[in-house]
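Mind looking over this structure? Questions follow.
Removed from the display is one protein chain of the complex; every other protein chain stays in position.
== chain A ==
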Amino acid sequence: MSSTIHPPPAYELSHLDALEAESVHIFREVSATFERPVLLFSGGKDSVVMLHLAARAFWPAAVPFTVMHIDTGHNFDEVIDFRDRTREHLGLDLEVIRVQDDIDAGRVVEDHGPGASRNRLQTTALLRGIAEHRFDAVFGGARRDEEKARAKERIFSFRDREGRWDPRAQRPELWSLYNGRHRRGEHIRVFPLSNWTELDIWQYIDRERIDLPPLYYAHRRPVVLRDGMLLAHTRFLELAPGEEPVEASVRFRTVGDATCTGCVESTASNAAQVAVEVAASRVTERGATRADDRISEAGMEDRKREGYF
């Protein structure tokens, strides 16, 4: 009997390949074990990366999920354009759930005036969409580095019949053995990007040449300075007395409701340049650009408990 000893080759994945492999594994687990998964798609960079990963996970087959957009009605036009182009391009089965429908039906009441946002109203629309379509697994693009309540989130996150998250009763999650057990009416939120950081996302977008809405790159537009944040002056933004839009070269770090998503001054016109800016940034993306996260120390935790993603 003989045994040859070979010099060990460097069998190592780069951090981006390791993150990609972990996400791909998660997509495949869900596809193989759930009946009706859905992928939440907002046209934002995280959900675009998530869709890109899903497409890669099932190559050469098509993405085997429905895609759902929770439409606040206060979206940037560029994002809606991008969403519809993506639907065409990938042949997606896209469900759009409109917050406006909940408002019209009296299920939620909208705030008015400067500072009003429909962000919080999304929870009702999301839970309605999940219930109407009996989705049992819901992919979200949330990352643990975004916010400290999200840092506590499991990759498979159990939600009860009301869509609620109980942070003190989370299932232990070991190795890559994900427990998706649930009963009728309950569902699992799945976060394939859990271990990605904002910088990882940009490095990956750069590497994979992933197309994004143009909002993410530097462009000139009228903005309003409010509470230390630059808000885009759109038709949805009600100006407070004395507020005067000015033009600036900006880009968006996150893309949500146009009334509460701020932008940052920037000249970065491609993903590689954005990655350099992100690496040097001294402010988190939510701190810089999300008015709704500034409400309270536990703002995100409270919203997640209600069923937010």
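Here are some notes:
Basically, contacts are C-beta pairs under 8 Å (C-beta built on N, C-alpha and C of every residue); 3 or more make two chains touch, one makes a residue touch a chain; residues count from 1.
We take it that contacts and distances are computed from a predicted model.
Looking at the choices "Adenylyl-sulfate kinase", "4Fe-4S ferredoxin", "Hydrogenase small subunit" or "(Fe-S)-binding protein", the name in the UniProt record of the chain not drawn here is "Adenylyl-sulfate kinase". Of the candidate positions A:T66, A:T197, A:S249 or A:S269, contact with the hidden chain is made by A:T197. Interface note for the absent chain: among A:T66, A:S249 or A:T284, the touching residue is A:T284.
Interface note: of A:A105, A:A151 or A:V246, the residue touching the hidden chain in the full complex is A:A151.
Touching the omitted chain from chain A are residues 1, 3-6, 8, 10-15, 17-22, 24-25, 28-29, 31-33, 53, 55-62, 144-145, 147-149, 151-152, 158, 167-168, 170-179, 181-183, 194-195, 197, 199-200, 281-284, 287-288, 297-298, 301-302.
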